[in-house]
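First the structure, which I've put down as structure tokens, then a few questions once you've had a look.
Left out: one protein chain. Kept in place: all the others.
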Amino acid sequence: MLEIRNLNKSFGALKVSRDISIEIGPDQCHALIGPNGAGKTTLIHQISGVLQPDSGYVALGGQDITQMSVWQRVQAGLGRTFQITSVLPSFSVLENMAIAAQAKAGSSMQFFRDAATETGLNETARATLDRVGLSDRADMRASDLSHGELRLLELGIALAADPKFLLLDEPMAGLGRTESAALITMLSQLRNSLPMLLVEHDMDAIFQLADTVSVLVDGSVIARGTPDEVRADSAARAAYLGDGMA
Amino acid sequence: MMDRSLIVAGCIFGLLLALPILLPVFGAGYLTGLIIKAMLLAIAAISLDLLIGHGGMVSLGHAAFVGVGAYAAAIGLESGIENILVLLLITLAVTGLVALVTGTLALRTSGVYFLMITLAFGQMIYFTLTSLAAYGGDDGLTLWSLATLFGSDVVQNGGGLYYVVLGTLLATWWGIYRLSRARFGRVLRAARDNSERAEVMGFPVRRYRLVAYVIAALIAGVSGLLLVQHAEFVSPALAAWQRSGDLIVVVVLGGLASRNGAILGAFFIVIVEEVLGSFIHEWRLIYGPLLVLLVLFAKGGLSDLFAAKPVRRAAQ
Partner (left out) sequence: MSMTLFLILCLNGLQYGMLLFLIAAGLTLVFGVMGFINLAHGVQYMVGAYLAFFFLQLTGSFALTVLLSLGSALLIGLLLEFFVFRHLYHRSHLDQVLATFGIIIFLNELAKVLFGPTTLSIAPPELLSGSIQLTETLRYPVYRFVTIFAGLAVAVALFLTVSYTRTGMLIRAGATTPEMVSALGVNIQKLFMIVFGVGAMLAGFAGVIAAPIFAIEPGMGDNLLIVAFVVIIIGGVGSIGGAFMAALLVGLIDTLGRSLATIVLSAVFNPSFANQIGPALASMLIYILMAGILVFRPQGLLPAKGGA
């Protein structure tokens, strides 16, 4: 579904992506782990379109998206969540969903019809709110939500646009134990129908969700396999032990 | 809350509609002229509020489009074109083109850079107008013949210009009202709230902002055209950056993203200038500190007094 082929990126003399190739099939959840500074964020930026790779390409569902800008990739079906929560704070929760749905439902260069009364958008928005369990928050301002609810809203925004693929950047960041568990349950339901790339530190989440794992160190993938294989891999262990994580 | 703003608008427009009938001085000029002036200011301010209030784009060169519109109309008149509809098309074409070019460049940036660049482009337009020696240069140009509607003087001061301006104000109010609630307005507000997120929702933010910028410029241009009909005179002063500052004052005074506020703000400014100015010639000595105090102590703007709707702060 998502194919990354021979991606290279340097900032001056610093090579942050070295010949990275990852292929994620349909209905597959692939996890990306690595110590801080391994180049995870740069890789995410190249997938989402914030940064252009020096060489190599990214394809989504067989379509080359390397040259596309951020919004074009979203239109092409790439959904993403941010490591640091990013929603529309002055919009209501429902409207956050509705505008995300709007992006995939025809042109938004519409100047006359009241968007709040578009039933198609509102139905998608409500259905998505249901999926992420925020239905009873629909009319609240997004800025009034708790941190855990914001993470859910963020996931909802990505889902409302009916993506083909989901890029999750540390979705568990800042969540408490129960909230994490709930989110993991939700994601494990999603992963049956939606391929995803999960960038995460939380090993529990990875073991429960991921089919395969890539370990990124110094801009290179040094190990890959099932979670169990990676756990047994000496190189991956060394990299993580060096970072203080067992 | 929205119905409340509709009620306030209903009152405002009802009053404006009835005013010429209520006022025995109609036709005598002075008061009518003052109201036309305020309405034209309100039209330009509502268009600027589309950028500032809804889009979070603080433009400090918006008056330049009033100037461009006015000069496009004036030059058309000087060239012998008298039909106001043709002049309208010329005004829209010229203003739109200028806005498209400057907007494309200015929107490569955002926030305070956008502010400085719109200020600079506004000044460029101002100086360009002053260098039009054939059309009066610095001093401006008095127009001896004015536009007609297929030969009728209904669009002139002696005819029904008051109602033409009022109609334009109403159309602007209604247009921006619809637009701000439509999909387009929603995207614009999303970009103001969090432009990165809007982009990652799949919206080409810059394109939406550019469209808003051009729409706002077109409306300002139309107000320039009508200003020519009213004042029977154009000068580069219309495009001076102080005029852009005045427009921002009107917008903020009225409360952001509030069309009623912009109208009230415009009337307030025109009345203050007129009343304060008639008491003391140096009214600016009071007006300037008043602005500072307004920023320091009163935050909601005039529309808050009328409780139209909560005011949103512009994005940084």
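Each chain carries a letter (A and B) given by its place in the written order, and its residues are counted from 1.
One rule holds for everything that comes next: a contact is a pair of C-beta atoms (placed from the backbone, for glycine too) under 8 Å apart; a residue touches a chain by one contact, two chains touch by 3 or more.
Computed from a prediction, not measured in an experiment: that's the story for all the values here.
For the chain that is not shown, the touched chains among those present are B, taking the whole complex. Touch with the chain omitted from the figure is made, among B:Ile7, B:Leu23, B:Leu85 or B:Leu291, by B:Leu291. In the full complex, subunit B touches the omitted chain through residues 52, 58, 60, 105-106, 108-109, 111-113, 115-117, 119-121, 123-124, 127-128, 130-134, 241-242, 245, 248-249, 252, 282, 284-285, 287-292, 294-296, 313-316.
Criterion: only the chains that are shown with their structure count from here on.
Taken in their complex, subunit A has these residues touching subunit B: 48, 69-71, 74-75, 80, 82, 86-91, 95, 98-100, 102-104, 107-116, 118, 157, 161.
The part of subunit B that touches subunit A in the complex is made up of residues 175, 178-179, 181-187, 189-190, 193-194, 196-205, 208, 211, 312.
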